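Let's turn to subunit A:
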Amino acid sequence: MKEGFLKIQNVSKSFNDIQALKNVSLEIKKSELFSLLGSSGCGKSTLLRIIAGFEKPDSGRIYLDGEDITDLPPYNRPLNIMFQSYALFPHLNVFKNISFGLKEDRLDTNTINQRTDEILKLLELDGLENRKIDELSGGQQQRVALARCLVKKPKLLLLDEPLAALDKKLRIQTQFELVNLQYRLGITFIIVTHDQEEAMSLSDRMAIMQDGNVLQIGNPVEIYEKPNNEYIAKFIGTANIFKLEKNPNNNESYFSPDLNIQIQTKNILDKSQCLIRPEKIKIKKNEIKENTQEINKCFGIVKEVAYLGSYTKYLIQSNNCNFYVFHANNSISEKLNIKWDDEVECSWDHGAIYLL
Partner candidate 1 sequence: MLLGSWSNLFTIVEMIDGFKNFKFWYVFSPYFWLVLFFFIPLAIILKISLSVSEWGMPPYKKLFSLNEATGSFDLNITFSNYAFIFSDSYYFQSYLNSISLAFTSTLICLIIGYPIAFYVAKSKPKIRNLFLVLLVIPFWTSFLLRVYAWKVLLQGNGLINNILINLNLIDEPLSMMYNHYSVILGVVYTYLPFMILPLYGFLVKFDLRLIEASHDLGVRPIKTFFKIILPLSIPGIIAGSMLVFIPVVGEFVIPELLGGSDKLYFGKMIFDEFFVNRDWPIASALAMSGILFLAIPIMVFQLAYQKYGLKNE
Partner candidate 2 sequence: MNKVFFKYLVLIFGFIFLYFPILALIGYSFNDSKRVMVWKGFSFRWYGELFKNEQILEAFYTSIEIAALSATFATILGVMAGFSLARIAKIPFRSFFIFLSTAPLVMPEIILGLSLLLFFVTTNNLFGLPSSKGQLTVLIAHITFSVAFVAVIIQARLSSFDKNIEEAAQDLGAKPNSVIWKITTPVIMPAIISGWLLAFTLSLDDLVVASFTTGPGANTLPIVVFSKVRLGLSPEVNALSAIIMLFVVTIAVGYYIKIRNKSDVNK
């Protein structure tokens, strides 16, 4: 299928004077787990509410599976949404919460019971049918909210910060369950989140949003390694960004005024900045104490050391510019023995450099 399963075409939306969405276009494939990532106020929730039908876009269209759903009311859209607050019905028990949507569709009682029982088993909620909502734990409530949507076999499931209300341990476990469930059911998921780690680990593809615009769409690797701009580079993970100036006499390399060194890279483009991720920088103690100018190598002083178990985080100051180095702790016996105020030598391959 070439065409997107969900097509968002030039959607704009304003509230009073604030433009929440500025001409947003997106295509999401069938059976994809897609994330909308951005900090609060970036427009991701507005986009979600427009897809669900709670807000009307000022302009633009939305197509689901080839059908124009822009003007359909929420109750006629073949998709469901799971709210951050779960929005479970407090006056109904678990069974009635889950079967609510089927009853509204006027299905016969047998089908309703059968499908509700199926989904209860799938989400390991059997035995809790008669519980009231306020008698459930946070994790159970989350699964009821999920079951309530999935029982309707939607073409598309929207999840608004699905894990935000859970504590950290439960969140990681639930992350895997969610991916698993999506893979088994083959339903297209759109997840809205502000948590970049969550988006990275869950999604097939993701869109980064800022200020009502989609900045970049891609899979997690593309987004991390090849960000479109400085904002994305800094939003996802830790980023060292250096200014570049073109070398007049050597068109294979740049000069970095930040580090006062030459930077060499294969792809020569008209760019003025480069990104080097901290884990791609090698670090060692500067034993020789020589400060020769070399390509892709700089000397600096350690300003901060943080041992984080799987890796150690260093803050290096070099030529009035600060950058991070993450050194993976690959072996127990390895002793870099780098301490505060030590002089160090940092180097990288030209493949570690991404021009912005």
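To be clear about the criterion, a contact is a pair of C-beta atoms (placed from the backbone, for glycine too) under 8 Å apart; a residue touches a chain by one contact, two chains touch by 3 or more; residues count from 1.
Here is how the candidates were picked: all candidates are chains of the complex that A comes from, given by their letters.
Since the structure is predicted, the reported quantities are computational estimates derived from the model, not experimental observations.
Among the candidates 1 or 2, the one that touches subunit A within this complex is 2.
Within the complex formed with candidate 2, the residues of subunit A that make contact are 52-54, 73-75, 77, 80-81, 83-85, 87-91, 100-101, 104-105, 134-135, 148-149, 152.
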